[in-house]
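All protein chains of the complex are present and in place, except for one that has been dropped.
Read from first to last, the chains carry the letters A and B; within each, the first residue is number 1.
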Amino acid sequence: MEYFIQQLINGMTLGMIYGLIAIGYTMVYGIIGMINFAHGEIFMIGAFVSIITFLMLGILGVGWMPLAVLIVMIVTMLLTSVYGWALERVAYRPLRNSPRLAALITAIGMSIFLQNYVQLLQGARIKPLQPVIAGGFRFMQESDFVVTLSYLQVFIILLTLILMAVFTLVINKTALGRAQRACQQDLGMAALIGINVDRTISLTFVLGAAMAAVAGLMFLMNYGVIDFYIGFLAGIKAFTAAVLGGIGSLPGAMLGGLLIGLIEGFWSAYFTVEYKDVAAFSILVLVLIFRPTGLLGKPDIEKV
Amino acid sequence: MATPSSEQLKMQPLDLPALFKEAGYVAVVVLGLTIGLVGFKTEDVPGGLDIVTRFGQVILATVVAFAGRVGFILLRERRFIPVLIGAGAFSAAMLVLLIGNIVDADQGVGRFLPFESLVVNWLIMLFALVLAGRAAWLWSHTRRSQFVVDREAAMDRFSARVQQGAKFFGPLMLGVAIILPFLPVADRRLLDIAILVVTYIMLGWGLNIVVGLAGLLDLGYVAFYAVGAYSYALLATYLDLGFWTCLPFAGIMAAFAGIVLGFPVLRLRGDYLAIVTLGFGEMVRVILLNWYEFTKGPDGISGIPRPTFFGLPLVRSPPEGTESFHEFFGLTYSPLDRIIFLYYLILAMALVTNFFTLRIRKLPVGRAWEALREDETACRSIGINPRNTKLTAFAIGAMFGGFGGSFFATRQGFISPESFTFIESAIILAIVVLGGFGSQIGVVLAAILLIGLPEFFRELQQYRMLAFGAAMVTIMVWRPSGLLAHREPTIRLYPHGPPKEEGQS
Partner (left out) sequence: MTAPAHEQGGPLISVEHLTMRFGGLVAIDDVSFSGDNSEITAIIGPNGAGKTTVFNCLTGFYKPTVGRLTLNHPAKGELLLERMEGYQIPAHADVARTFQNIRLFPAMSVLENLILAQHNELMRASGFSVAGLLGMRRYHDAEQKAVERARYWLDRTGLTTRADWDAGNLPYGDQRRLEIARAMCIRPVLLCLDEPAAGLNPKESAELNELLRYIRDEHQIGLLLIEHDMSVVMEISDRIIVLDYGRKIAAGTPDEIKDNPDVIRAYLGETEEEALPEVVAQDLEHPVS
């Protein structure tokens, strides 16, 4: 039982991270119908910018932890968004009317490019970081297995919930959100009624990248090590989460992320750790085959 | 589309604030892109990480981006001469520095190269050269710029000419390929590279069936390569079978894997299918890695037997009671023999793949593959079974992947899951994309370019994947159908050109 609760907590934390990345996939898919395969790399860049900023702050002597985390978060969101923006502008915009597969190949090319770009600039070795937030709550002290809910996990879960709330507000209440929903329905029509489609799409990428940057920061703090390759697996899992939740649906992305995180947590705890990545892929395959619309997605009908 | 007349193209006065705003915008973006990852480098030091700053590079990159954008805007505004002079002078200066660097890396003018990375210096120089060249070209032509449609048509004509040309220089290349081992330049290194290139050509042709003809984006092609390699390795080491016995079996196993994968996923839409194949490739790798009892996991399988020349081993001293190749033919033993044999082996396998593809394209299945790529719904409406058709494409593509895998295993003598990562699939895909979907000659050129070149210029190795990614993006943006894509009908009513009354415009 205690073990179960511990895994539940761990899985949830992981799920929050996947959920934040999944939002980027789902938004982009919703609006231009392409799988932004390079999104995992954006997440990885977010993690790298975070580690660099942490180190810089350490050198500059910013010791007060909450301030440091806040600064890192702002810096990484800002700089990673530039990558998101440039990605769309350089690689995807020229292909907006091309076949889907062309866009997907571009995205894969971009993903390979960014991975190697970071590897060349920062080296291939794994990058460790001292724990930033230590300590935690301990439950069920009397039994032989102590359940811990670390402050870091509380931080991750709370931050994700806050971001989600803000994000939902943005989508539902602001002009940008309205424009975005309009573009999601019909890009051509949205352009005709005077919505700046290019800008809306750019902002979608920026928002997605900012979320992924926060996820990168969380990943870094949670695991303490990163390398240039983390974007691949995390990206695939987050994509699985987006598909599982129903691609195009924002609550779906969060729900899917949570489920994937939990499945991964429990799988590694009760089955074999080695096959945990296979588990994620298997879920992806099963969902796509048996329920391509995911849990909360709308059916995507092709009329003939 | 009509070309705008020269009147319409009267020069507008330059709007300097707008120009600086646009270029400044680009510079700011480049600054944002580079400040974090270029400006600070994490260095491993005992007990953690340290930071090294490279702000000079960031500023340089920003300035170069600004200048480049200004040059681009000036071209757009038809100010050719300043661009020609500026970019020309800059590229000339860079070239001097670069050559100085080649002559003497430490002392000469090469020290003053702006960027730390030699490749970046070369790229900047080339970029400036292209800008200058374009300015010169536009200056000497009245046309303002080529239209996209024009370019597409021109590229298609060019690709068609390349394919036509392939009829002549194809056999020529084949001839060179055949006599290559006996050319004076053929040393061990060259032959090894040649084997590698031809292996990728074969894999590219195999994948071209799936991606180019059937239009199914397979991101897990390496899985079939792995299945082929492991089939051979396991059969050979466990059951003591020879290469030639195992080869068909490895192909069948790979084809079977293709069907097993294909069956559930073929209903999926194109991009989902791609992602699932990617997942499948990774799954195969993870299984190979963790099924220790059977595959020896990360340790890999060693001692895989080398191929024999119809039963004659290519070794110096054959095992008791057998005769080796050089003894049988009364030659003196040369360690190169085996390499040459491997080279011819893969060349033959590649040629079979090519012959097969060219042939099957003109058969009903091949046409059905292409039709499926065009429109699956229409296929169903004329009675083509989409599932079976896709399955055959998958299975046949996989089979060639499996053959390639067996060859890989016998050539290396050792395999491990390391060799079958997603990167491998991506490389093969990049070859197909760069060459142009469905273009056989394109695959050859792309493989030579992408595999051969970095092998010869070792310094390029670390940039290779970076270049692959960049090439895939550039080509898709520039010509989504692939660089040398051009489709010839598989059958013509008028093989000698259309009838007179009404020709194709």
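The rule is simple: a residue touches a chain if its C-beta (ideal position, glycine included) is under 8 Å from a C-beta of that chain, and two chains touch if they have at least 3 such contacts.
Predicted model, so just to flag it, every value in this text is computed and none were measured.
Student: Which listed residue (B:347, B:371 or B:476) would be found touching the missing chain in the intact complex?
Tutor: Only one listed residue reaches the unshown chain, and that is B:371.
Student: If the missing chain were put back, which residues of chain B would it touch?
Tutor: Contacting residues on chain B, toward the hidden partner: 356, 359-360, 363-365, 367-368, 370-371, 374-375, 377-386, 487, 489-494, 498-499, 501-502, 504.
In this text, only the chains that are shown with their structure count from here on.
Student: For a test of understanding, state which residues of chain B touch chain A in their complex under the given definition.
Tutor: Contact set of chain B toward chain A: 29, 32-33, 35-38, 40-44, 48-51, 117, 215, 217, 219, 264-265, 267-272, 274-276, 278-280, 282-283, 286-287, 289-290, 377, 422-423, 426, 429-430, 433, 462-463, 465-466, 468-473, 476-477, 480-481.
Student: Spell out the part of chain A that touches chain B in their complex, as residue ranges.
Tutor: 34-35, 45, 48-49, 51-53, 55-56, 59, 75, 78-79, 82-83, 85-86, 90-91, 94-95, 98-106, 108-118, 120-123, 125, 127-130, 232, 236, 239, 243, 272, 274-275, 277-278, 281-282, 284-285, 288-289, 292, 302, 304
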